[in-house]
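Here the complex is missing one protein chain, while the rest keep their positions.
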Amino acid sequence: MRKIWYKTAINEAMHEEMARDERVFLIGEDVDLFGGVFKISRGLVERFGARRVRGTPISESAFVGLAAGAAMTGLRPIVEMMYIDFALVAMDQLINQAASTSYMSGGRVRLPLVVRGQYGTGTSEAAQHSRNFESWFINTPGYKVVMPSTAYDAKGLLKSAIRDENPVLYLENRVLYTHKEEVPEGEWLVPLGSAEVKRAGADITVVATGYAVHKALSAAEQLAGRVDVEVLDPRTLDPLDLPAVLSSVRKTANLLVVQEAPVQCSFASEVVRLVVQEAFRDLEHPPLALGAADVPVPFSPALERAVIPQVEDIVAAVQRVLEKGA
Amino acid sequence: MRKIWYKTAINEAMHEEMARDERVFLIGEDVDLFGGVFKISRGLVERFGARRVRGTPISESAFVGLAAGAAMTGLRPIVEMMYIDFALVAMDQLINQAASTSYMSGGRVRLPLVVRGQYGTGTSEAAQHSRNFESWFINTPGYKVVMPSTAYDAKGLLKSAIRDENPVLYLENRVLYTHKEEVPEGEWLVPLGSAEVKRAGADITVVATGYAVHKALSAAEQLAGRVDVEVLDPRTLDPLDLPAVLSSVRKTANLLVVQEAPVQCSFASEVVRLVVQEAFRDLEHPPLALGAADVPVPFSPALERAVIPQVEDIVAAVQRVLEKGA
Amino acid sequence: MESIDLHIKRELLEYLVLIRRFEERVKVLYHQGAIMGAIHLYIGQEAVAVGVCRSLRDEDTVFSTHRGHGHAIAKSGEVERIMAELMGRDEGLSRGHGGSMHLFEPPKGLMGGNGIVGGGIPLSLGGAFTAQYQGSDRISVGFFSDGAVNQGTFAECLNLAALWKLPVLLVCENNQYAATTPVERSTAVRDVVGRARAFGVRAEKVDGNDVEAVFQAATAAVAALRQSQGPRLLECETYRVEPHCGIIPDERTPGERELWNPRDPVSLFVGRLVGEGAISASDLEALERRVRERLDRAVEFGARSPWPDPQVDPHRTWVLQ
Partner (left out) sequence: MESIDLHIKRELLEYLVLIRRFEERVKVLYHQGAIMGAIHLYIGQEAVAVGVCRSLRDEDTVFSTHRGHGHAIAKSGEVERIMAELMGRDEGLSRGHGGSMHLFEPPKGLMGGNGIVGGGIPLSLGGAFTAQYQGSDRISVGFFSDGAVNQGTFAECLNLAALWKLPVLLVCENNQYAATTPVERSTAVRDVVGRARAFGVRAEKVDGNDVEAVFQAATAAVAALRQSQGPRLLECETYRVEPHCGIIPDERTPGERELWNPRDPVSLFVGRLVGEGAISASDLEALERRVRERLDRAVEFGARSPWPDPQVDPHRTWVLQ
């Protein structure tokens, strides 16, 4: 099968959905010029024209709000946030407006909106270019939150997100952009709300998101022979595929959640909460959450590496979970 | 002892700290005119003058950022957000700027800033005037988060927050504004990071925040005789007084967390995570979190009441926790 | 400027009176506890909503504000369901989910109010964007007041609308106050028209208490917008007569409000129409009676409408697919 980059998969999904549905358009900074600064929108303006691929001034509140208003009146916008950090300058439009309007209208208005945001760490871009907002958007009623870790999922989930009737936050990992993987041609979707076991195992469930999925898989390899690790990627963080998480935990009786974002009040906390609520008696050892240290992400690689969970930290955390009961 | 309103307690704290420290000033919409729309700043402009009590245009990004810049250059601002919901239009200044700057500077800059925000539900103000952001700010490295439930705590915590060297989010409950309680005169503080047992009990620990503390106390009264409920108010949500939570849970062996905010990725999730991490073996039954339903807060009182946890929901949740093991 | 047809003048008057009496009812019902939440009365500004909204087609979209009863009535005419919404009922315009600040009637182009000052302006550009995208001659209207011009969204949207020549009419109701802050304490330059022009948006100032002046200016602007001539701004000078909001006491200098009495938009227009011989005293009586009866029905409708049932209400965030 052909191999393509994660970022090519995102690009393909947009090509296909824009061809399929005339109401879909892309809006964001530089998306029309040379395919955008990360080249995610390559070829779109040439194919669909300047009407449907709209480069904007650096006015995130205005163009996010414009997109929300366009969604309210019949279009299906894809908004690109160059870095998810910049969502902060448009947070009112993203939350107070886009997330609430459909409900506040008593269901009389629909707001199908995809906000694509690039995020990630490990590239020394410091605190204001290394943020994670998945937990904020999960906390906010009104959003679905998608976080693909493979090119296959990136394509299939983005197509589903674009067809969804609700605001969807779609998070793209900057480091994964140039990961190359097998992605079949043709028409298929990955439905929102379905997790996938990326590696089967018997001793412990590691729920991991984004780039941490790959780190967890490496950790699982290192532990192989000693500990049989199951790696589960929720892919959609909200709505969470809780049945998949529970059935894995019921099998392994142990849980570690790994993410690159800070832990306090996060997705990791939430998974732990749900698992203990639903499967307390099935747990052998206390579950653990592993994420970034509670500091803004530092610039220096020496510090950044230490602040973000690495493969060896996951290995240690797995061992810590399993030893807890001893 | 004299009784004063929760909002009077906040007002007194500002009076005292502004008298004590010339660098402290108050900034926000209408704070100088007639004491602000909720009268929290009554008497301040008359006493300290227009230089130190600054009514602003409706430009939250500008005045929050101005306050952050003033803090970086030697002052100690108190920012009033008329409703915490409006933090969304200033989120970049609150998070990317105020929360990160001290760390990004390698500690070369300090940023002592208090952001006072009014929040609450139960007054039919609908989704855009009923938000809760404590979980977002706990999730964000750089903030302390304070949420008093009594007039005494409101005063003592605000004084500590104003003296703190870091950004502090100080959350004021709109419904509690007119609760009257005993508050001694004279100089005293409630330190940040210290929880308080508001009612001692043996059977279950209910960790509750803000107005939910009062609901939990009512629920405890209703359950008295059948279940002996301990109600613990963390008062500061970040840094959390985890030792106090753990010692209560170790005593009661059971945990319910109650808040008026949505549960997913929230403070409640976080408390559950920490407790199971540290005291898994001490728990008799699986802990539970109770909060708002995962919808924007509806306008109609008939709906709002159903969406926000009420006393009877807390009673039911306590029973549910204790029956789980049965 | 073309003069306005008589039947349109009568329509304008009908809406002016309807909104005024509606708001007076709301005030009473609010103090009785039958209406709850944050209520921002529109009294004194009726000529703006009526003059602008009656120059529009149903399909044109309006994005309103926290002070939106007037816009909602003038655009949709759904007095009964608006009243029911303010009362939190299931047959309310937003099924009780939105309340006073969130009135939606999409079939009539009413796309909701907003609880966030300046929050609706970007959305209003979205309505214009959709029209332009679809090659329709629909236009979109964004209402806001003098306080909102200090929100960053306003400036961002001026530039974006001008850059993309969006068919959006931005209507600034300069009512002299933002909550308790008078306009001279919120802006260094009082003139909103000048700001708009600096961003490339054609702008005009109009007497916001003169419904004919507003209607004529809006009609001209709307015609230009339909011909893709780019965005327009109307600054309507007016006055907020009531306190900012139900719960907030008003502490304006005594006598200030009275100074505006001669500019009351309803009396002003009534006086003019009577002077022109366009209506008689008995027309006026009949109109007041019609409005009173309609509002009686509206209050009754609201009071009879069931509360939304939390058991039926799905409590769900996501629209079904």
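Quick notes on this one:
In order of appearance the chains are A, B and C, and numbering begins at 1 in each one.
What we mean here is this: a residue touches a chain if its C-beta (ideal position, glycine included) is under 8 Å from a C-beta of that chain, and two chains touch if they have at least 3 such contacts.
Nothing here was measured: the structure is a model prediction, and the numbers come from that model.
Considering the entire complex, the omitted chain makes contact with A, B, C. Here the missing chain is touched by one residue of B:7, B:144, B:159 or B:198, and it is B:144.
Which of A:120, A:167 or A:298 touches the hidden chain is settled by the complete complex: it is A:298. Between the chain not shown and the residues C:78, C:156 or C:264, the one that touches is C:156.
By the touch rule set out above, subunit C reaches the unshown chain at residues 150-156, 159-160, 162-163, 185-189, 194-195, 197-201. Residues touching the missing chain, restricted to subunit B, are 25, 51-52, 54, 56-57, 59, 61-75, 92-93, 96-97, 101-110, 141-144, 164-166, 239 (touch as defined at the top).
On the side of subunit A, touch with the chain left out of the figure occurs at residues 29-30, 33-34, 37, 55, 57-62, 85-86, 88-89, 123-129, 293-296, 298-303, 305-307.
As a working rule, only the chains that are shown with their structure count from here on.
If the chains shown are joined wherever they touch, the resulting network links each chain directly to all the rest. Centroid to centroid, with C-alpha atoms defining each point, subunit A and subunit B lie 30 Å apart.
Measuring from the averaged C-alpha position of subunit A to that of subunit C gives a distance of 40 Å. Taking the mean of the C-alpha atoms as each chain's centre, subunit B and subunit C sit 36 Å apart. Of all residues in subunit A, those that touch two or more other chains are 61, 92, 96, 103-104, 141-142.
Counting partner chains per residue, subunit C has residues 92, 94, 96-98, 102, 114-116, 119, 152-153, 317 touching two or more of them.
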